[in-house]
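Take a look at the following structure, please.
Of the protein chains in this complex, all but one are displayed in their positions.
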Amino acid sequence: MDTVRYLQDDGTPLGELPFSAEELLSGYRALRRARHFDERALVLQRQGKLGVYPPFRGQEAAQVGVALALEKTDWLVPSYRETAAVLTHGLPLASTILYWRADPGGWRFPEGVRILPFYIPIATQIPQAVGVAQAGKYYGENWVAAAFIGDGGTSEGDFHEGLNFASVFGAPVLFVVQNNGWAISVPTEKQMKVRSVASRAQGYGIPGVVVDGNDLVAVWKAARDAVERARRGEGPTLLEALTYRIAPHTSSDDPGRYRTEEQTELWKRKDPVMRTRRCLEHLGVWDEEREKALVDELEAELLAAVEEADRSPQPEPWSIVEEVFAEMNADQKAAWDYLQGGTR
Amino acid sequence: MDTVRYLQDDGTPLGELPFSAEELLSGYRALRRARHFDERALVLQRQGKLGVYPPFRGQEAAQVGVALALEKTDWLVPSYRETAAVLTHGLPLASTILYWRADPGGWRFPEGVRILPFYIPIATQIPQAVGVAQAGKYYGENWVAAAFIGDGGTSEGDFHEGLNFASVFGAPVLFVVQNNGWAISVPTEKQMKVRSVASRAQGYGIPGVVVDGNDLVAVWKAARDAVERARRGEGPTLLEALTYRIAPHTSSDDPGRYRTEEQTELWKRKDPVMRTRRCLEHLGVWDEEREKALVDELEAELLAAVEEADRSPQPEPWSIVEEVFAEMNADQKAAWDYLQGGTR
Amino acid sequence: MSAAMPQTKTRVLNLVQAVNEALDLALERDPRVLLFGEDVGKMGGVFRASDGLQAKYGEHRVFDTPLAESGIIGYGIGLALAGMRPVAEIQFAGFLYPALDQILSHLGRYRHRTRGRYSVPMVIRAPYGGGVHTPEQHADSPEAVLCHVPGVKVVIPSSPERAKGLLLAAIEDPDPVFFLEAIKLYRGVKAEVPEGYYTLPIGKARIVREGDAASLFCYGGMVEVCQKAAEVAAKEGVELEVVDLETLTPFDLETVVESVKKTGRAVVVYEAMRTGGFGAEVAARIAEEAIDWLEAPILRVAGWDAPYPPFSAVEHHYRPDAKRVLEAVRRVLRH
Partner (left out) sequence: MSAAMPQTKTRVLNLVQAVNEALDLALERDPRVLLFGEDVGKMGGVFRASDGLQAKYGEHRVFDTPLAESGIIGYGIGLALAGMRPVAEIQFAGFLYPALDQILSHLGRYRHRTRGRYSVPMVIRAPYGGGVHTPEQHADSPEAVLCHVPGVKVVIPSSPERAKGLLLAAIEDPDPVFFLEAIKLYRGVKAEVPEGYYTLPIGKARIVREGDAASLFCYGGMVEVCQKAAEVAAKEGVELEVVDLETLTPFDLETVVESVKKTGRAVVVYEAMRTGGFGAEVAARIAEEAIDWLEAPILRVAGWDAPYPPFSAVEHHYRPDAKRVLEAVRRVLRH
């Protein structure tokens, strides 16, 4: 399968671009915003202001490009690494910070934001995303669901079962595989014996598309086509974004144990943010000055969000037994009383 | 994917056959023997001499053809419907009868027979077959494993996980999908949106082959090629045999609830046993007389096996807590004493 | 919920017919209710629980899925998250196992994980238990595993009229409910079942026979076994109290403790493997809350620590029967 690209590694367009300059500017904004968050997140993590955090550096285009293709009424179903996608689809910065601070204040996403929580048990989101997508048909709502998974995640049974359900039911869902070369320490070559996961699509009778995951234009275009297809009632698409995990698996991982940095250096040259920026500069709609203004704005937004997050109250001990059922049962009530300070 | 065939529906060879007349005669013998067992099994079942029984009528070639391609030292890993394959790979008739009589006497397959028990939980045999196949490498034994699964079974996560493991480890295993059109009442079109399960092979980077499952020559040849490939260390193959479940799902199923018999009638015309017999007659090595002699012989063999099975002792009550661990634990010992007639 | 049975007309139905009627009423009442699983559509389920419902409500409401239990439960969770009321059938409880990741990782965690933003109002039905000569793994009783999952409820009816009202309550419930149906009772019990729509309360055990000599705690397929035992004992002038737990979780501690306070003796009966079975939880609760009223050990009559025998000839030696229950009763009475 050949890989769809619109930008060269240095950002120069390979030809006519499918988006207007305004669209590209808004896309770059979302991309740069995600990058800014990721950079600050690692600092906050070191300061003990975030818990374990899975960085997405290098994967911004693969995530933001998909989110840009969604309407507000569409559903986004992330794994644990899709903070960039989630921010772009409308999760407020403060909620995002609280979530990664492992603060219950961040666990309830705001009403109206159609994003499911980050999925820790790998691949379990895939069959669920199919159900979410299908539900729209019963409501006569024409929504689409976009579900993310990693190269490693494709080895789980749920990936197969979910794709087959989507294909059999013709569900309006977009499966996005971010093939970032690694599953913690396991390289993709040990995860599968195929060059491209998208080659599995035809085994389900659905389209499979491979894009340069560090090319925002390519991801955005491919995702938009797949979303339109789904909305037309033509069923699911498997979209594979070839990218690379530049950073450690999480803030507690040490890649030195399993990989050299050569490959990482090569991929840094294809940095999706820089590539998009160069593209805009090439189109003459961006420059150093505009960049500086944007970064200042993003920093201000982030600082405000951190302050807001810091104002969120400490979780109460008894909150750990709340919201298990719509109505507390006797055992939870007893625990709740105990945690309130009474004794059992 | 085109379907490999060597025989026309009426049994006339389409050209040069890859097996000698002697080989074909031995193959027909195994085929006819399986058919004879299946016919008698339904009678025994009605007489209450067998428990729930899954007939394989119409699928004899798909099963026997694969078993014929194996050496005695190779492993056969069946689902619950592969009685024909199992008989051909060396499970004694009496054990087979006792197994389907749900008599513990049939649960222990004889030493030396490399057949795993019938698998009830669908698709779970697939990853296990990969492990069995790989074990040979550690022993320096060049064995191969052939694992069977149905069209419905391919929807389970274990099918995917097993194929991927086999592909990544280059395991000497042959996956045989008997696509018989039905998973109980669910037709293959509702099970998957692809014409052929074998189209999934390329998603694992392994060969996928589709054969006319009612053509003994085609199945046998394709299986032999795959087994040789595996033995040469070239890894797994996915073999799909297109066939049809002529009989009910099991002795307790009523197909009238979910299918008309038209399709069944069409498939009966492609009966694998008749087809092979006509082929032999075409080659001039078979006739009515030989057929009658064979059937008499098979009937005698079967009657002897039934008698042997009938002589097997009734299971003892306490046998239900035996052989759970190599050594009985205290709880099982207490249960065992109780069942022996003592009280606890 | 209308705890009491309505005073409408009744007809004699067996348990599977009662389940079918409840599903029919739920589909009719709430357009968000969907029925799906393996062979539930055209065939109406291997036990006929959804017989005729696809014809009546259409393929979009009652449908077959591919053969994949994790997919079925995951798909249902997704539907529920987006506002539907999925009712999934797993063909046999022993085939819930491929779906346990979806069940343990998501089904009961979702509401807590999102602090109530999302919930999973889903019902999972499955036939369970032995006594009818099924093949290997078709007679499993995995309820203990489900009762150790936070955020899910486990209901096991013991009669047609209870099954109908409890299943309708389960479908109305805002949280996930497992509804296990004893295969032995599907056609093994017939009883008067009220017509029309009614619900019975989830979370309450009920005394199906009053007595003062000892309490038998049971559920599902073991209730008729305990009632049989109680009848035999009664002939010897011993009045046993039979408590049908009906809902395993949330656990109705009050009813159980009251019964023990009254009888001072407890025997817990279940057909799953003894070690780690739900009967252990029942015994533990009693030992925690009613020890001072106990005049004898709490005994468990259960399946042995071995797989359910997949060979019918000796099956009845595994599954508890009235004889074994009475032996335990004698021991606690002798004590």
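Should a chain be cited, it is by its letter among A, B and C, assigned in written order, with residues numbered from 1 in that chain.
Going forward, contacts are C-beta pairs under 8 Å (C-beta built on N, C-alpha and C of every residue); 3 or more make two chains touch, one makes a residue touch a chain.
Predicted, not measured: the structure shown is a model, and the values here were computed from it.
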Inquiry  = Under the definition given at the start, what are the shown partners of the omitted chain?
reply    = A, B, C
Key: Option from C:50, C:158 or C:249 whose C-beta touches the chain left out   = C:249
Ask   = Hey, which of B:46, B:72 or B:108 is the one touching the hidden chain?
value = B:108
Key: Touch with the omitted chain, as defined above, among B:84, B:168 or B:192   = B:168
Query = Just one of A:7, A:69 or A:122 touches the chain that is missing; which is it?
reply = A:122
Message = Please output the residues of chain B touching the missing chain, sorted low to high.
response = 75, 104, 107-109, 111, 116-117, 120-121, 124, 126-139, 157-158, 161-162, 164-165, 168, 322-326, 329-331
Task = For chain A, enumerate the residues touching the unshown chain of the complex.
result = 51-52, 80, 102-104, 107, 120-122, 152-153, 155-158, 183-186, 190-192, 257-258, 314-317, 319-321, 324, 329, 331-332, 335, 339, 343
Touch residues of chain C, complete complex, unshown partner = 70, 94, 97-98, 100-101, 104-105, 108-109, 112-113, 136-137, 142, 144-145, 147-148, 150-151, 249, 251, 272-273, 275-281, 283-284, 286-289, 291-292, 294, 296-300, 305-307, 310
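Rule of thumb we're sticking to: only the chains that are shown with their structure count from here on.
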Key: Chain whose Cα centroid lies at the greatest distance from that of chain C   = A
Message = Centroid from C-alpha atoms only, then distance chain B to chain C, rounded to Å. What do you get?
response = 36
Query = How far is the middle of chain A from the middle of chain B, if each middle is the mean of its Cα atoms, in Å?
reply = 45
Ask   = Using the touch rule from the top of the page, what residues of chain B touch 2 or more other chains?
value = 155-158, 190-192
Key: Of all residues in chain C, the ones touching two or more other chains   = 66, 68, 70-71, 98
